[in-house]
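All protein chains but one are shown at their positions in the complex.
On to chain A.
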Amino acid sequence: MWIPLSYACWGISIVLALWMLYDWFKVDTTYSEEVLTSSREGELEAVSEKHRI
């Protein structure tokens, strides 16, 4: 049981790694770099929670 499980682990790892690489390529070629790196620290906080004392 353990040896087949070991092979299954290799198989799952390879499939998921390839899927992530494919998705990474797809996202990077679909969206512009400006959009992908547009996150800004603190903006959510500034908008959703007003800073009052």
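Please note the rule applied: contacts are C-beta pairs under 8 Å (C-beta built on N, C-alpha and C of every residue); 3 or more make two chains touch, one makes a residue touch a chain; residues count from 1.
Following the convention adopted for this analysis, contacts and distances are computed from a predicted model.
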The complex's invisible chain, by UniProt name, from "Tat (Twin-arginine translocation) pathway signal sequence", "GerAB/ArcD/ProY family transporter", "Amino acid permease" or "Oxalate:formate antiporter": "Amino acid permease"
Residues of chain A in contact with the chain not shown: 2-3, 6-7, 9-10, 12-13, 16-17, 19-21, 23-24, 27, 29-33, 35-49, 51-53
